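Here the structure is laid out as structure tokens; the discussion comes afterwards.
Only a single protein chain was left out; the remaining protein chains are all shown in position.
Lettered A and B in written order, each chain numbered from 1.
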Amino acid sequence: MATHAAHDAGHAAHDHGHDDHHELGFWKQYVFSTDHKVIGIQYAVTGLLFLLLGFGLMLAMRWQLAHPGAPIPYFGKILASLPVIGQHFPNGAMSADGYNEFGAMHGTIMVFFGIVPVAFAALGNFAVPLQIGAPDMTFPRINMASYWTFFISCVIMLGSFFVPGGAAKSGWTSYPPLAGIADLGPGNHPFFNGQTLWLTGMVFNITASLLGSVNFIATIIQLRAPGMTWMKMPFFVWTQFITAILLLLAFPPLEAAGIFQFMDRVFGSSFFMPTGLVVNQQLTQWSGGGSPLLWQHLFWFLAHPEVYVLILPGIGVIAEVVANNTRKPIYGYKVMVGAIFALAFLSFIVWAHHMYMTGMGAKVAAFFQTTTIMISVPSVILITALMLSLWGGSIRFTVPMLFATAFMPMFGIGGLTGIPLAFNAVDLYLHDTYYIIGHFHYIVAPGTIFAIFAGVYYWYPKATGRQMNEFLGRVHFWASLITINGIFFPMFLQGMAGVHRRWYDGGGASLDQLTYKLAGPVLHWNQFMSTSAFLLGLAQIPFIINFFWSIRNGQKVGRNPWDATTLEWDAPSPPPHGNFDKHIEVFHGPYEYSVPGAAKDFTPQSEPVETSAATRPVSPAPAH
Amino acid sequence: MSDYSVKTTDKDHAHGHGDSGHGDSGHGGHEMHLKLYWGIGAALIALTGFTVALSYIDFGTKERNIVIAMLVAAFKVCLVGAIFMHLKGEKPLIWKFLYFSAIFVAGLFFLTLLAASDPIFGTNFNQH
Partner (left out) sequence: MQIPHEVTARPDTGLYNSKLGIWLFLASEVMLFGGLFSGYIFLRMGAEPGYWPHGLLNVPVGTMNTAVLIVSSVTVVMAWAALKMRQFLQYKMYMLITIICGIIFLGVKLSYEYPQKFDHFGAFIRKDSLSKYEAYLGNEFLKSKNLDPRVEISGHLLDAPKGSPYEAVAKKNAEHFKHMLHEEGIGGGHGDGHGAQVQVQTEATDDYVIQLDPANARPTDPANEAPSFLPKKQTMMTAVVKAADVENASMFVPRHSPYFAIYFTITGLHGLHVLGGVLVFIYFWGPGSKLYQRNPEHLANRVEVAGLFWHFVDLVWIFVFPLFYLL
């Protein structure tokens, strides 16, 4: 594989500029492709598979929470028979180690291998060059390198499940000193152990993100079609641009931290290991002098901007879908652009609100409390603008629009429940409870993942030339919406009662023998939530069937099935290598819907102005 | 684009950069610029010697010594950036990205230090 890629790169370097006159072979067209659309689809398929895997890990955990110690039906036997993983599932029931392993990997996989690859890399790779009228990304070969680096990180992460001791178990945050000592005892390989492979995989993942984000920013700056000025860019492009900047600048400190922790584990250094660390009544081999807090600072310096990396592409997709389906411009385009800039800037100086529990003084807590409250302002601007965009529109409830409409209240719940957490005093109580879990899952699950679904349904016709089935889409939507709330809403109730996120038995071995009395009144919700989770899994089946069935059997569509205005709909469906078969020039802002006096209710960006200036509407649409 | 006082024989090339403002004025200019590069290199080596020399002088406290050494280093970095990396006269777009990363690095330094210097109780983990 590697030699093939090297050959490919070398080849392209030699006859630069005059390739593509000949037919590309299968490998270069579909596997080691430099075409942004193919890379986008590769990212999408890999990322969606990882979302499914992360979901599967969570289902096993939810079973354990609802029925502590009981063997998992059907799948328990499979898990028990797997190499290494089976050790954590004696008789098909989940052990504490198994719970920690699945918990840590659920978080890691969902955030770094599921949502970011789909929402940013996949949708962005596919749609951004099309939306700005570019033939491809600026650095197509770096784009390919980005995907394959990501692929290596995927292999490492998956492989880590099968090394002695199993995958990482120290939470997706990998806090030292716990993460520093994990998987290093007898029976573990000094390098091929869960946590070390986690770090190695993350370094590859981060490198892939950096390559991708350089490409995104350079593409948006350099390859906009003639006439595509900044304020004529679709809002989705703006969100991808800002997301890429966040990834570019926030990820490197985590890479530094990952290297530090790697040194601690492999070379025995003490970046994060405090002096006199005792494990199992024995003084450890580390010299000490390091600081566990340093990890937390570097980690959250990434991980808070990461939150906006998760949500911004989602908001971008929703803006596209809302404008298209309300048949009117989104409300306050310029303000929204300003808001995401403010969001991006502030997101770099709020990170320590994840660390109120670390013994932080009043001055620092007050600073981070203030910035955290400030960052809610641009967030509220975004959600308000989207809500107001609905006002007075003649809404078409297509499947993407259903997901988009559901996104708004779901994101709203997630955002509003975060405001109390910004305050030090409240956070000290709610820290690490299910309240937190509910809060951020509302943002990323019915928030970003719904936006991902909206994006997939919206751009599927462009990628394949066929529509996804409407009925299956509606079944998928309604079933997902109801069950997903069944999982996450009770988390607020449990969290406010004080149920902690790391109790692997869900708070008590059974209701009769409660370990934690405080959990008693809310413990019964576990069964409800776990059933909902299982039903949510079932609700994805129509989507999976629809996704594959429609490739061959969906209704054929032309260039512009949604009557949309942005440039991607000017390209053939699916677009060929090089994207456009005609000269592309931009004349309008991105959302010229229902322009009074126009012949039809949408005016594509590439169509010259038809209406005279006098009849142009006074609307919140972006000026030219 | 960077420094186009260096004479170019490629006519097409000269086209695209008419907007650099301080552009391709001089045929004699390039000699001076080549000399400038050597001059800056010599200055940097001299400043390295200066940094080493400064480390033998005690300015009172350890902190003060570090700050002074860092100021010299910062000056050297400015020279490398401005002349070798052509940041002097570079496009505003690139400056904007550099401003952002400079602000965030400063934030990372300052805020972690602030947090480290303001614990509620003795959270120094390094008591031997």
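Quick note on the criterion: a contact is a pair of C-beta atoms (placed from the backbone, for glycine too) under 8 Å apart; a residue touches a chain by one contact, two chains touch by 3 or more.
All values reported here derive from a predicted model rather than from experimental measurement.
Novice: Looking at the whole complex, which of A:L178, A:I221 or A:M496 touches the chain that is not displayed?
Specialist: A:I221
Novice: From the list A:G290, A:G418, A:G473 or A:P561, pick the residue that touches the absent chain.
Specialist: Per the contact definition at the top, the residue touching the missing chain is A:G290.
Novice: Check each of A:F271, A:F367, A:W525 or A:F602 against the chain that is not shown and name the one that touches it.
Specialist: Only one of A:F271, A:F367, A:W525 or A:F602 touches the chain omitted from view, namely A:F271.
Novice: Even though one chain is hidden, which residues of subunit A still touch it in the full complex?
Specialist: Here the touching residues of subunit A are 17, 20, 135-136, 138-140, 142, 210, 213-215, 217-218, 221-223, 248-257, 259-260, 263-264, 267-271, 285-291, 293-294, 297-298, 301, 577-578.
Novice: Quickly run down the residues of subunit B that touch the omitted chain.
Specialist: Given the touch definition above, subunit B has residues 1-2, 6-10, 12-13, 15-17, 19-20, 30, 33-34, 37-38, 40-41, 44-45, 48-49, 51-52, 55-56, 62, 65-66, 69-70, 72-73, 76-77, 80-81, 84-85, 91, 93-94, 97-98, 100-102, 104-105, 108-109, 112-113, 116-117, 124-128 touching the missing chain.
What we mean here is this: only the chains that are shown with their structure count from here on.
Novice: Can you give the whole-Å distance between the Cα centres of subunit A and subunit B?
Specialist: 36
Novice: For the complex, give me every residue of subunit B touching subunit A.
Specialist: Result: residues 93, 100-101, 104, 107-108, 111-112, 114-116, 118-121, 123, 125-128 of subunit B touch subunit A.
Novice: Touching residues of subunit A toward subunit B in the complex: what are they?
Specialist: Result: residues 221, 245, 249-250, 253, 274-276, 288-294, 297, 301, 348-349, 351-352, 355, 358-364, 367 of subunit A touch subunit B.
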